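Supplied in C-alpha cells, the structure appears directly below.
What you see is the complex with one protein chain gone and the rest in place.
Then we have subunit A:
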Amino acid sequence: MPGKLKAKIVAGRHLPVMDRASDLTDAFVEVKFGNTTFKTDVCPKSLNPQWNSEWFKFEVDDEDLQDEPLQITVLDHDTYSANDAIGKVYIDIDPLLYSEAASVISGWFPIYDTIHGIRGEINVIVKVELFNDLNRFRQSSCGVKFFCTTCIPQCYRATLVHGFVEELVVNEDPEYQWIDRIRTPRASNEARQRLISLMSGELQRKIGLKVLEMGGNAVVGYLQCFDLEGESGLVVRAIGTACTLDKLSSGSAPNTNTHMHPNTAPASNACNSPSKDGKEPVFVEDLPSSSGPPTPFRALPTSSSPPPFSPSKPCSRQSSSSDTDLSLTPKTEEPHSVRCRPGIFLCPSSPILSTDTLSLPGSGSVGCGRGSNPRATTSAPLSSIQSDSALLRKSVSFTEDLLLAASGMGSGGSAGKEAGPLRTLLRQQTQTALEQRGASSSGLLLNAREFPFFTLTSFPPGFLLHVGGVVSARSVKLLDRIHNPDEPETRDAWWEEIRQEIKSHARALGCHAVVGYSESTSICEEVCILSASGTAAILNPRYMREGCLDIGCTDHRFEEPSPPNCGFCHIPYDELNMPFPAQLTYCYHCRRQKVPDVLFTTIDLPSEAAVAGKGCLIQARLCRLKKKAQGEANATAISNLLPFMEYELHTQLMNKLKLRSMNALFGLHIQISVGENMLLGLASATGVYLTALPAPGGIQIAGKTPGDLSSEHISSIQKRINDTIAVNKELYQINPPKLFALDPEVFCGINMELAEEGVGSPIPEPRHRSRLFRSHSESSDELSELDLSHGKKDAFVLEIDDTDAVEDIHSLLIDAPPPTGFYSCNTENMPGISNWTSGVQMFTSVRVLRLSNANLTNQGLNKIFTDLCENLLKSFYFKLRSMIPCCLCHLNFTVAVPEEELIQVTVTAVAMTYDKEQTQEKTAEKPVNKGSLEAEEQLQFPLELCADSSSSNIQTASKISGVGESTNMSPRAASVDYGSFADRCSTWLELLRLKAHTIRRGSVKTSRRTQSLAHSVSSLERCSPLQEGRSRSLRSSRSFGGSSVTVVKMTPLSFLPGTRIIKYLGIINMFFIRETTSLREEGGVSGFLHSFIAEVFAMVRAHVAALGGNAVVSYSMKECVFMENPNKNQAQCLINVSGDAVICISETDQESSASTANTGQTGGSETDGAT
C-alpha cells in the first residue's frame, strides 16, 4: 500500500453567516478522500472557527492518489434540520507525489460553492508519505513530472526527448444523466467538478504510465482539454512531449547527450523519397495547365455549385474506399473535378502547405495510395480531385482522399455504426505504412500510434534545424453517445486519423517532425470540428538515437552546419521538387541555402533568429453564415465551408503581413468555431521581419476590368496602402540590413515577365511552379533564374473587381496600429524586445456580442467580428496605459458561438513593461548586466573594505555603484517602473519566506502561519480588536496592513521578467463551475462573470501559495463556457485553467546571500515580535 495521505484542518475565517438569528455559524468540516470521510468537531457560533483538528490519515493506493482529489467540505451544523453546506475545496494531491516538487500543501484556501462563489477561507495542511513501489505492473505513474510550459523548463536540462504522448478518457456528463432532473443544481455541478477532477487525474496517470514505458520522467508542453459533447458525453484528452529531464542549477544544455525517440526516424526516411520519385514532376506539370484561371479564388462560387451528395453516398463510398487499390477510380466523376479545380489554390493554412502537396508526396512517399499513383499521374483531373478532397474534407488519410467532401462527415456521422470498418480501414493503412517503412528503414518496428510530434514551441539552440511550414488538418464529425466509457475508441480513432494526416503533410514538406503541435475541438450541438496543427520541421539528427541517423547521410545539407540565426529558415524540402508553389531565394544571411519568401509557423521565434525591428500581432478574422441544418446535412455544409474559410483567413494573414512589411509569422493559431448558423474563423500570429528572408513586396491594387472602377479610386486606395506600409515600417522599426540588396548573384536576372504573370493571383502563379518543376531536368545553373521570380517588387496583387473586394481592402486597413508605447504579440518572446522590467499584469477579458439583425450578410458579419476584436485590443491598450512602455504578450484569443446570435471572444494575455531606453542597445546591455551581477557576487564582501579606501580604480567604483543600484531599491528602478516599487519592498520578505521554504521548509513559514492564526483568534474573540490592531501596527510600521497573503504573479509565458525560477512545484489544473439563479442581483451577466473570473484567479493563487509558490507560469484559460437564460434570471459558466506553479526569485536578489541572511534575521525577529 504505497501511500499515506494526512490532512489537518486548522481554521477558518470570513465564513458567511449561516444562522440568521445569531448572525453566526456553527461550522464543521468533512474531509473526504476516495470513500473515506473524516469529520472535525463543530466549532459553535463563530465566523472564524478554530478547529485545529488531529491529523486525518488516509491509507491509499498511489493510483488513487493520482486520480482522486482531496475533498474538503465545510458545513454549518444544524440540530433540527439537515446540515447546510457552506462550500468545498478540492485539493489536487499530485504535486506531493514527486520528490522534487512541493512536500507539503499548507495555507488558506477559498471555500467555494458553485452557487454562491467564494464563501470564506479555510486553512488546511496536507502531507503525503509515499512508499516506494517497484512493482513493474503498477498502474500508477507517481514521480512523472508534468509541465504546461512548452519549452524545456528553466531549471532543467533535457537529456532525452522521447516524443509524443497522448491519451483520452471519456465518460457520461453528469449534467445529462437522468438523475440530474431530480437533484439540485449544486449537487449536479459538484458531481461534474468532481468527475472532471477524477478524469483529469486518471488521464494524467495514464499519460504518466506511457512516459514511464518510454523511459522518460516528465511531460513537457502538457495540454489537457475538455470536450463537453453534451448528450454524447464528456471527453478529457491530453497531449504532451515525453522527456527525460535532469535538474540543473541554471539554464539548459541540450547539446550534451540529447536524443530523439526513434519514432522520428521512419518519417525522416520518408522525407527524401519524393525526390527520388520520378513520377511526381510529371504529375505536377499537368496541374498548371488545368489551373488556367488567373483568379482561382473568384472561381470558387461556381465550384461549389455541384449538388450536395446524398448522405448515403459517402457511406457506400467509404466502404469501397477501404479497398485501397480501387480507391481512385470513383473520383473521375466529372462534377467532382469541376468543383475540385479551385481547390488546388486553396492553401489550408499556409502558403507553405498548399493542398495538392498533401496528396502528392504523401501518396508518393508513404505509398499508402500505392498502386493508384501511376493512375493519378496519367490523368490530370484525377490528380486534382485527389488534392481537393484532401483539402476540402480535411478529414484525412490517404485512402480516404478518395472520399468526397461529404464523406469526411460521413465517416464521422456513421462512426457510431461504422466504427468497426473505420478502424479496420485505419489498421489497413497503418499496416501498409508499416510495411512500407519496414522495407525502407531496416525493419525498425514501430508502434503505429506514435507520431513524431512535439508540443514544444521553443527549443534549445541547435535543436531545430529547418522549418517547413504550418501543417494542419481538420475533420468534421457527428457526435454519437459514448456507449462504453472504458473504450474511447471512436474518439481515439478520430484523432488518429487527424494525426496521420498531419504526419503525411509534414512528410510532404520533406520534414520528419512536427513541432509546436496542438489539437483543439469546436462543438455545436452534435457537430464537432476536430483540428490539429503544427509546424513541419527537421530536428538535428545529432540529437537523435543511433539508427535514425541515416537521414543525415541522405541530405548533404546536414554536412555543413547552417548558421544558427538563419538556418531554420532554410527550406527542408527539395527545391527541385517543391511540394507547393513558393518563391525561393538564396538566404539573405548566408547566401548558401534557399529560403522561401514567407514563412508561417506555429512555434515561437527561435531566440537566435536574426530579426529586423519589432514584431506585432497579426489577426485574420472571418465570419461565414451557414444554413441551419441537422445531422449529416449540417456536417456536410460545415465541411464544405471549411476550406474556403481557411483560404480566406490565409489570404488575410498574407495581406496583413505584407501591409506591415514583414515576412514571417510565428505562433500561428487558427481557430474555427462552429455555431448553429455561422462559422467563425480567427487566425492569430506574430508577424516579424526575418532578415534571412527576402523583403516582402508591397501590395498592388489592380482593377480587373479597367472600366469597372475609376482608376483614381484605385490609385487612392493604392496610395493609402503604400502609406500604411511606410507608416508600419517606421512603427515597427523595420530597417533590414541592405547587405545583399545589390548582390548580383541574387538579383542578376530580374525577370519582368514573371512579374506580370504574377498579377491576378495572391498566391504565386502556378506557372512558376511548372517552370520550377520542369527545371528539374535542367541544369542547376539555370535554377538561379527561377529564384528571380521573387525579385519583382510587388509580388502581391490585390484585384478589385467588385464592391466586396473594396470592402476587403478597407477591412485590411481598419486594423489600427497599437498606440505609441504599446507592442503586441501572441508568442512567448516579443521579437525585438528583451529588456523587460518587472511590471507584469496578466488579464482575462471576455466579450459577448449579440447580433440583433437577423438578416446579416457575410460582409456585415465580418465587419462586426473584426470590430469586436479590434475594440477589445483598444480596450486593453486603454486599460493598461499606465504601464507604458509595455508589450502585450501571448495574446490568446478564443472565439465561440455559444448561441445562435451570440459571438463570444475570450482573451488571456500578459502586459509586461520594458525599458524603452535600453531597447536599441539590448545586445550591448546584456553582457553589462551580467557583468554587474558577477561583480555583485564578487563584491558582496569586499564592498565594505572598499568603502574607506575610496581611491580604488574607477572601474571597481562603477561596478560598486552598479551593485548598489541593483541590490538596493534603487531610485532608477523605481522611476522606470512605478509598480515595481511595492514589488521590491515585498521581495525581501518573500525572498526570506522562500528561502526558508526551500531550505528548511516549515520553519519560518510556520511562524508566519501561527501569526496569522493569532490574528484570526483575536478577531474571533472580538473583545480585543485593539490588541489585534496594535500588533498589526507594530508589525508593519512602514508597510501597511501586514498582509498575510502571498503575492502570486501569473503569466501565460514560461518566464517572469527579472526573475529566475528555482523550483517547479507541480501542475495546476483546475475546473470550476459557477451557476446563479439570481443573475440580476449579481450585477447581470457581466457582474456574474467578473466575479467568477476573479474567484478563479483567487483560487489558483491560493493553491499556488499553499504549495509554497509565488507565481504561475504558462498559465492558460482553456475553457470558458458561458450560458445564460436572462428570462429565468439564470446563468452558468464553466472555466478550466492550467499552469505551472513555481517559486521564482528576483535575479538581482538571488546572488546576494549575505544580505538575505540579514533580512532573514530582521524578518524573523519581526515575525517573532508579532507572535
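A few remarks follow.
Everything below uses one rule, namely that a contact is a pair of C-beta atoms (placed from the backbone, for glycine too) under 8 Å apart; a residue touches a chain by one contact, two chains touch by 3 or more; residues count from 1.
By our rule, contacts and distances are computed from a predicted model.
Going by its UniProt record, the hidden chain of the complex is named "Fibroblast growth factor (acidic) intracellular binding protein a" among "Ubiquinone biosynthesis protein", "Protein O-mannosyltransferase 1", "Fibroblast growth factor (acidic) intracellular binding protein a" or "Inositol-1-monophosphatase".
Note that of A:G34, A:G230, A:G631 or A:G1087, the residue touching the chain absent from this view is A:G1087. Note on the undisplayed chain: of the listed residues A:I498, A:L668 or A:M842, the one touching it is A:M842. Of the candidate positions A:L479, A:C887 or A:V1048, contact with the hidden chain is made by A:V1048.
In the full complex, the hidden chain is touched by subunit A at residues 13-14, 108, 110, 118, 121, 816, 819, 841-853, 864, 871, 874-881, 902, 904, 979, 982-983, 986, 1012, 1015, 1019, 1025-1026, 1028-1030, 1032-1033, 1039-1045, 1047-1050, 1083, 1085-1087, 1089-1091, 1093-1095, 1097-1098, 1101-1102, 1122.
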